[in-house]
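Every protein chain of the complex appears in place save one, which is left out.
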Amino acid sequence: MARMNMIEAIRSAHDIVMDRDPSVIVLGEDVGYFGGVFRCTDGLQRKYGEHRVIDAPISEGGIIGAAIGMGVNGLRPVAEIQFADYIYPGFDQIVSELARLRYRSCGEFFSPVTIRTPCGGGIRGGQTHSQSPEGIFTHVTGIKTVMPSNPYDAKGLLISAIESNDPVVFFEPKRIYNGPFDGDPEKPAVSWNSHPKGEVPEGHYTVPLGKADVARPGEELTIVTYGTLVHIAIAAAAETGVDAEVIDVRTMAPLDVATLADSVNKTGRCLVAHEATRFGGYGAELAATVQKECFYSLEVPIGRVAGWDTPYPHAFEWQYFPGLKRMSAGIRRVMEAG
Amino acid sequence: MARMNMIEAIRSAHDIVMDRDPSVIVLGEDVGYFGGVFRCTDGLQRKYGEHRVIDAPISEGGIIGAAIGMGVNGLRPVAEIQFADYIYPGFDQIVSELARLRYRSCGEFFSPVTIRTPCGGGIRGGQTHSQSPEGIFTHVTGIKTVMPSNPYDAKGLLISAIESNDPVVFFEPKRIYNGPFDGDPEKPAVSWNSHPKGEVPEGHYTVPLGKADVARPGEELTIVTYGTLVHIAIAAAAETGVDAEVIDVRTMAPLDVATLADSVNKTGRCLVAHEATRFGGYGAELAATVQKECFYSLEVPIGRVAGWDTPYPHAFEWQYFPGLKRMSAGIRRVMEAG
Amino acid sequence: MTKSRLHIPRPTARPGETPDFSYLDLSPAGSVDKPALDARARDIEHLSRGLVRVLDDDHSAKGQWDPGFDATQLQVGLRWMLLNRVFDERMWQIQRQGRISFYMQATGEEAVSIAQGMALRPGDMCFPSYRNQGLFMYRGVTLVDMMCQCLSNTRDMCQGRQLPIMYHSKSGNVFSVSGNLGTQYPHAVGWAMASAIKGEDHIAASWVGDGTTAEADFYHALTFAAVYQAPVILNVVNNQWAISTFQGTAAGQRRAFAARGLGLGIPGIRVDGNDFLAVYSATLWAADRARRGGGPTLIELVTYRGGAHSTSDDPTKYRPKDEWESFPLGDPVERLKQHMIAEGHWSEAKHESLIDELRTEVTAAWKEAQKYGTMTEGPWLDPGTMFDDVFDETPHNLESQRRRMLEVERGE
Partner (left out) sequence: MTKSRLHIPRPTARPGETPDFSYLDLSPAGSVDKPALDARARDIEHLSRGLVRVLDDDHSAKGQWDPGFDATQLQVGLRWMLLNRVFDERMWQIQRQGRISFYMQATGEEAVSIAQGMALRPGDMCFPSYRNQGLFMYRGVTLVDMMCQCLSNTRDMCQGRQLPIMYHSKSGNVFSVSGNLGTQYPHAVGWAMASAIKGEDHIAASWVGDGTTAEADFYHALTFAAVYQAPVILNVVNNQWAISTFQGTAAGQRRAFAARGLGLGIPGIRVDGNDFLAVYSATLWAADRARRGGGPTLIELVTYRGGAHSTSDDPTKYRPKDEWESFPLGDPVERLKQHMIAEGHWSEAKHESLIDELRTEVTAAWKEAQKYGTMTEGPWLDPGTMFDDVFDETPHNLESQRRRMLEVERGE
């Protein structure tokens, strides 16, 4: 076992898979010589060559389009989109092609592309470096969507994604690349060093796609969330003294309904939380599913804590971002209801 | 009053607004000389000239990008995207620019673009002429999303959209361009001629954005839906003999929560229905909102009837499309639950 | 408003007006020289201005681009072009009779799929547009299989999931046709990049229409092809029309589509798309160049969309009825036939009997195809299959939707 932060875990996942399978190639803006603006691919070009770790033109549509073609020709491309905020120029290729190729050709053609992209706020990055667009992808059938919340899962899920024959959009919550974050911007940064999920095997292992994780067991309330907010939910449970069960969704689509339902059927209360804007977000699906599956166990309405329905406001990110304050307020609301 | 089908009503809306306001211009693929593949802009170029009704290159991204610039320069562009299935190449311009321009410039710049696009299935159009992508847009703050279900609303809402200073994505359910449709593909087509909502004033009037409509009053169950499915819901109420209240959402964002909540608080049962795939769709937001607002009135879980979570399957559209059969089954399920 | 200064591109003729193709720059057959395979892109920019033609008005083959075909090769070409045409005619009728829901012809453009198909090797991968049915035929998809796709019947290669004409052929190395314009172009480039990465010498080819050149994916493909010198042939089938808009609406008015890649260093060849020999020869040149590491070539095939855009279209609404008849590059089938007659390889009688033979073949295929089901008669596909192939393995949520769908169908 080694100690890794999320960046190192992601890099290690690439390394392990590239070493085993020569068909795995990496492409994206600044991923090659430079190793990526977040360093997630650092050293890979030196090790695997310029023909397997490719600096791409600044063209998200072209990157995804070309990756699809490479995948059809037997490669297993891992494409990095520098920030999730910049994925939209490639959206048509994802929705109209990547997600539907296997279906429309009855399995004759498919392209096992993994698209990695850092997402989320809390880093003073302003509107175009902070978005959480996962809810736009979870509605697209034919792709799997993943967001890990710690180095161990990041590596295991990324290996699963790259080895999967299905296209995967892999969101990386950049706020916790270097350490878990409990949602209080005033507190000093911590590192993955002392966190159990910062212990990561050096070799090959997988975390299965499609399985949620109970990040904190509890009895009084279920918090369903993912990414950075998993840690904030755990911190808020401590702060409020509520014995919350925190479910880390991990794979957003397909969703592990059973793990959610079991928990809410036990606790009778549910809070759904994400950074993305609330209206029409992925949390709506979580709430809709939970109300359906757990209607007769639910004691109070399902609460939602999410980014407000505005663009990401640079200077107000700590009023906007669902940090400790808002998570705790959300918990209290659900506990006091009924 | 005149009799109009939805195409005529949409054409009339253009005509009325273009006549009043010389800054209104129309652009899109085949909209000019030819009058649009669905004829929605037929005759407008002859009347208003090639400089106000503009045949555009086949470039949805360019159409929306250029429209934004025109809007910034004082025009009021109405852009047609030939099929909603082809809107994705323009997605980045919608999300990153159109929706955020006013916000990021604190109101100094904005662009009052209306994007019209035919959506939905049931016309044997296969995957790329049948999609219902509204759920991808309702999650994008800064744009309004609209879908009318009849000629009267189509004209009134479209005039509101064009006259609004906010960007609007205006979905047109092509299945009911020529007549309402009760969801039974075996039955002969009907026309708007005999439908009360086919009576449309020739002149200027508006239907306000942001207001839902009670399309059928009822006491036993609330069906929340929009577009083509409004008519199918009404037909299914008749078929099942359930006294359902059918709410036509009309404006999907911002949502008229009060009208929904009032109805469900009255009936105690709710079915949400749309053509789009179910997972992560707009129906999830409807269900999440209703469970929150009406928790203590709800007698049974909110049901969802929607397209299955597969790409649109050409030959199986009548198993896939939420027609009369599935709507009635959905009603029965909700009525029999509890 | 004051007087507008916006330039509006206008076609030279609209319904009721006299067709006028004076805007088309033509060069005489044989007048464009054929550069060496290793010519530098900058030294062959003139190929994007001229028009590579082999077949002259007197039906002889002229110049350096003449591939020097023997009688058999010519007959193979003619046969497949004719089959494409006869097939299209028949499918059009079948649609008109309401027996399939939709169809698109390649009438007048058959040289594109057939001559280019012949110039490529079987291991080369094709990323077609919806007007490349000829490629599928030439690469081994049977007429019955193509018809079954259009019928969405029990033998449909798409298992009912796709609109008619959205074929695919893994064994024939022809990619799945997409309804979204131009999306296949960057796939071809990515495929070609993969071929180069693997050190293989297969190349890729893709096709888009003149109108589609305005889509982002067209440019994405050109950019990536230029940067990585991908072994790919990027074809623009300039059939003058994109539904109701003419090629000027795609910025074809000032400079030929063949020039679209020059600014990225991609050589462009403007070819008489109705000249079977010229199309073959230009394609082979570009393929050989790509295979030797010479990188991408953009080929513009100047042709004319002889028919309606699709069965949903009525072209008399936006262009002169008789425009095709005035098209200076004629009809590819007719031109090859006349050449073969002039060469002594062919006759009107042989031609007629070939047409008869092909019609019979198509009729037989249609008869057989219907056995696997039609729009009105069974056997039927199992609708439960609609949940397959969304993913590699069908996840539980789709399995339960499958069950629920069957319940609803049974009236539960």
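So that you can tell them apart, the chains are marked A, B and C in the order they are listed, and the count of residues begins at 1 in each.
Here is the rule we use: a contact is a pair of C-beta atoms (placed from the backbone, for glycine too) under 8 Å apart; a residue touches a chain by one contact, two chains touch by 3 or more.
All of these numbers come straight from a predicted model, not from anything done at the bench.
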Task: Please pick, from A:Gln127, A:Ser164, A:Thr240 or A:Ser263, the residue that touches the omitted chain in the full complex.
output: A:Gln127
- line: Only one of C:Ala196, C:Ile299 or C:Leu398 touches the unshown chain, namely C:Ala196
- prompt: Residue-wise, where is subunit A in contact with the chain that is not depicted?
  reply: 22, 29-30, 33-34, 37, 49-51, 54-62, 85-86, 88-89, 124-129, 278-279, 308-311, 313-316, 319-320, 325-326, 329
- request: May I ask you to list the residues on subunit B that touch the chain which is not drawn?
  value: 25, 51-52, 54, 56-57, 59, 61-62, 65-75, 77, 89, 92-93, 96-97, 101-110, 141-142, 144, 164-166, 210, 254-255, 257
Statement: subunit C positions in touch with the non-displayed chain are 1-9, 41-42, 48, 193, 196-200, 214, 216, 218-220, 223, 226-231, 248-251, 253-255, 257, 259-265, 268, 293, 295
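Simple rule for what comes next: only the chains that are shown with their structure count from here on.
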Statement: Maximum distance between Cα centroids and subunit C occurs for chain A
Field: Distance between chain centroids, defined by C-alpha means - subunit B, subunit C (Å)
entry: 35
Query: Rounded to the nearest whole Å, what is the centre-to-centre distance of subunit A and subunit B, using the mean of the C-alpha atoms as each centre?
result: 31
Residue list for subunit C, restricted to those that touch at least two other chains: 158, 161-162, 166, 178, 180, 216-217, 390, 397-398
Residues within subunit A bordering two or more other chains: 89, 92, 96, 103-104, 141-142, 255
